[in-house]
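All protein chains but one are shown at their positions in the complex.
By written order: A and B. Residues from 1 in each chain.
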Amino acid sequence: MMGTDLLAIEDLSREDIELVLETAGHMQEVGRRDVKKVPTLRGRTIINLFFESSTRTRTSFEIAGKRLSADVVNFSPSSSSLKKSESILDTAKTLDAMDPDAVVVRHAVAGVPKRIADELAAPVINAGDGAHEHPTQALLDLLTVKERKGRIDGLTVTIIGDIAHSRVARSNIYGFTKLGAEVRVAAPPTMIPANVDCLGVKAFGSLREALDGADVVMALRIQMERLTGAYFPSVREYSGTFGLDRAKLRFAKDDVIVMHPGPVNRGVELAHDLADGRPSVILDQVRNGVAIRMAVLYLLAGRRPESEA
Amino acid sequence: MMGTDLLAIEDLSREDIELVLETAGHMQEVGRRDVKKVPTLRGRTIINLFFESSTRTRTSFEIAGKRLSADVVNFSPSSSSLKKSESILDTAKTLDAMDPDAVVVRHAVAGVPKRIADELAAPVINAGDGAHEHPTQALLDLLTVKERKGRIDGLTVTIIGDIAHSRVARSNIYGFTKLGAEVRVAAPPTMIPANVDCLGVKAFGSLREALDGADVVMALRIQMERLTGAYFPSVREYSGTFGLDRAKLRFAKDDVIVMHPGPVNRGVELAHDLADGRPSVILDQVRNGVAIRMAVLYLLAGRRPESEA
Partner (left out) sequence: MMGTDLLAIEDLSREDIELVLETAGHMQEVGRRDVKKVPTLRGRTIINLFFESSTRTRTSFEIAGKRLSADVVNFSPSSSSLKKSESILDTAKTLDAMDPDAVVVRHAVAGVPKRIADELAAPVINAGDGAHEHPTQALLDLLTVKERKGRIDGLTVTIIGDIAHSRVARSNIYGFTKLGAEVRVAAPPTMIPANVDCLGVKAFGSLREALDGADVVMALRIQMERLTGAYFPSVREYSGTFGLDRAKLRFAKDDVIVMHPGPVNRGVELAHDLADGRPSVILDQVRNGVAIRMAVLYLLAGRRPESEA
């Protein structure tokens, strides 16, 4: 059984992850109905506490909550009033006193959702914290791969991009390795974290080797401002070496699928024709994001108070 | 039967418009009940995708959706992240993958809702695009006139203001002429579009002639920044010649009604005492806006998937 919060894939057991994926399978079925709504969380309140703006992820959580009949309240503090971590905790505790059934937190600084979870009675769901983790993103990626490939175990998954600064990469590395996949990362040396071996992944400096025999290729979004100077010479050079196109994709398996957490910098991480349609499954990832968030909200916010003791 | 999107009054047949007005009549009846809510769109999701901010129109769509029991999600992308049209489409496709039942789009550039509708599975409703069209505004204006006058056919409707740059004017010209009214426009020459005859309207350079025998007078909101220099000498001069007051209104019929899409620049397009109360029907327009948007959402988002094939 999962804990009372969802802060990091690192914390989850294989069984926890499988429980979320299985629950999300039922939620996908709800999403295919004519009336895409179930009364599961009627009378429950979910607060989206987004210190860092992200309309896409916030919308996904909001739709997920509403499909479960929860009341969803968006709370985006103005950054000016939140200089000190003290006021972040005070804001969170104030919201907690309004008795929400879950608080979804996004913050630019790693560890803030954990700090908040330590103080709050309500379950806390990490919607992305700095370069730490983005657990629901990894869960939706796992669901998408499982849906397309029928399994995770034994697959070869190649993640390309700024591994060192990516919470999506970290969460996916934990998720895919826990479910038995072989994970490879490919990036310029400055974008590979020092401890990457400890994470159980193999690092590559060229796409050719990294893609050899891959079942799944995931390109990460590049922060363009990192691409001038310290980390990599230029967008053009990054794109030439690590940008994915159909020519490079030929090193992977014939039935490879291409993933991206979005939004895509077209022509940088992915060639234009790879951003749309097969073998890309980017829109499946988005669709599955709603199902995963429904599952997580159901598992954490749907508990009866008695069972939380 | 209407198409799957509502992009422009220009696209609609007389029958389409009459269907919306008739449906809106039923919705007005819901609005007069004690409990102003029907379960029609329960379990359906409506996304307000407003690239251009407009709290009034967004609120009208939001209330309309909620009165039909739909879940309404507001999505206002930060303009900074949407420099390129490519990212506009990617944003829309991302939202579409969350399986909404309708997407309401407002954008400062003409044609964007059409581009989005071409890519999306969900029905798209244009909530105003540049100087092109604002179809729900024209529909609510038609409903208001029909309610007050009992008919549209045979009426004389005079629209005053910056016709050349007004999506409200364009949509209303199509709407009123399709339903058999005579439409006149009155404005300084720089604010009359070159092709105005092709639209089936008569252009006037003075209010006296334009208002002669009019049943309906609609004043448009003036963009104040256009009133210095190229388009017209000054606010005072515009207001003196084209600003509507009770003296000028005497040229129209005794039972003339005065309309304005809001918000009014008081003392510019309308004298203070004309902005409030009879013969002004401005607040009726606002009230009917909710009924029209309920009707449009019902007709487009309420379809069963089978019937969309």
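In this section, contacts are C-beta pairs under 8 Å (C-beta built on N, C-alpha and C of every residue); 3 or more make two chains touch, one makes a residue touch a chain.
No experiment lies behind these values; they were computed from the predicted model shown.
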item	value
Of B:21, B:73, B:142 or B:264, the residue in touch with the unshown chain	B:264
Touching the absent chain when the full complex is considered, from B:108, B:121 or B:283	B:283
Touching residues (missing chain, whole complex) on chain A	42-45, 47, 71, 73, 75-78, 81, 86-87, 90-91, 93-100, 304-305
Chain B, residues in touch with the chain not shown (by the definition above)	31, 33-37, 53, 55-56, 59-60, 62-63, 66-67, 262-264, 266, 275, 283-284, 286-287, 289-290
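In this text, only the chains that are shown with their structure count from here on.
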item	value
Inter-centroid spacing, chain B versus chain A (mean Cα positions, whole Å)	40
